[in-house]
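Below is one structure, written out as structure tokens; the observations come after it.
What you see is the complex with one protein chain gone and the rest in place.
The letters A and B name the chains in turn, as written, and every chain counts its residues from 1.
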Amino acid sequence: MIEYILCFILFCIGLYCVLRKRNIIKIVIGLGIVEYAVNLFFVLIGFRMHGRAPILAKDQTISNMVDPLPQALVLTSIVIGLAVTALIVAIAIRLYEKYGTFDITKIRRLRG
Amino acid sequence: MKNKKEVGMTLIVKTITRLTVGLILLYGIYIVLHGHVSPGGGFAGGVIIALSFIHLMLAFGKEAALKKLSQAASSILESLGALMFLSIALLGFLGGYFFFNFFLHKGTPFALFSAGIIPLCNIAISLKVGAGLFAIFAVLILFKSR
Partner (left out) sequence: MILPFFVIIPLGAAFLISLFGKKIKNFGDLLANLGTLSLLVFSLYSISKVFTNKILVYKVGGWMPPLGISMVLDGLSSFMLVTVNLVSFLVTIYSISYMEKYTDKYRFYTLFMLMLTGMNGIIITGDLFNLFVFLEIASIASYALVAFGTEAEELEASFKYAVMGSVASSFVLLGIALLYSYTSTLNMADISQVLSGRPAGMMVNFVAVLFLAGFGLKAALVPFHAWLPDAHPAAPAPISAMLSGVLIKVLGVYAIMRIFFNLIGINTVILAMLMFLGAVSMLMGVILALAQWDFKRLLAYHSISQIGYVILGIGLGTPLGILGGLFHLFNHSIFKSLLFLNSGAVDYSLGTRDLQKMGGLREKMPVTANTSLIASMSIAGIPPFNGFFSKLIIIFACIQANRFGYAFCAIAASILTLASFMKVQKYAFFGKLNPKWQNIKEVPWPMKLSMIALGVICVISALLIMPLFKPFLQSAANVLLLGNGYKDMVFGALK
């Protein structure tokens, strides 16, 4: 149980980082923490006590494997996270070119 | 000693890179081709292939790497990878379903030439991921230097 709670704490740390930090690079890092907390949680779901890696080998019977499906799903969600992070970093670099600052409180041309 | 303008890192790094970069590329290709019989697959192999080019770029500067694989070429390869994946999926209609595993159906375990379309899909994915990751890295580098 403790590992799930730690996972949620990690999620909340990432959320805090997104909401509270002013530097946009730190916000991107916070998003990464949120994503990885969810991924970690997904992998933990498939865990079983004394299980072994879900790889078929020649001299082993199929028994007591960990659930392989969450691992496949996590791989997909890592790819998605990669795409989002790359896009946001590219936008952040462009923002720095335009405004000359990474401070989110100074990037406020939109109002209303 | 420095008679021409130095690009990239020091001689030690360059020598080591020259020795290892081919091995990294080869290892990436190995991971892709054995994706259906052992851990690995298109995404992991594609990332390793992209890392070999990024390695080259870090050690020798961006011109040397972009000469090997230009940004336009990598974006074309990326589109080709996606289209190849889609056309493999479309060929599944030969067996009646989208994404149907239509040839060498139900291969034997542990044999390299088995598992039908899955190795082909892995190759397409690795093309897409490798070229895409390299293109992302190159674009971010070019931003900085402007």
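In this section, a residue touches a chain if its C-beta (ideal position, glycine included) is under 8 Å from a C-beta of that chain, and two chains touch if they have at least 3 such contacts.
Every value quoted in this text rests on a predicted model; they were computed, and no experiment measured them.
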Missing-chain contacts on chain B, rising order, are 75-76, 79-80, 82-83, 86, 89-90, 92, 95-101
List the residues of chain A that touch the chain left out of this view. 11, 15, 18, 24, 27, 31, 34-35, 38, 41-42, 45, 69-70, 73, 76-77, 80, 83-84, 87-88, 91-92, 94-95, 98-99, 107-110, 112
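Here is the rule we go by: only the chains that are shown with their structure count from here on.
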Using mean CA coordinates as chain centres, what's the chain A-chain B distance in Å? 23
Which of the residues in chain A come into contact with chain B in the complex? 53, 55-56, 58, 75, 79, 82, 86, 89-90, 93-94, 97
Touching residues of chain B toward chain A in the complex: what are they? 38-39, 43, 109-110, 129, 133, 136, 139-140, 143-144
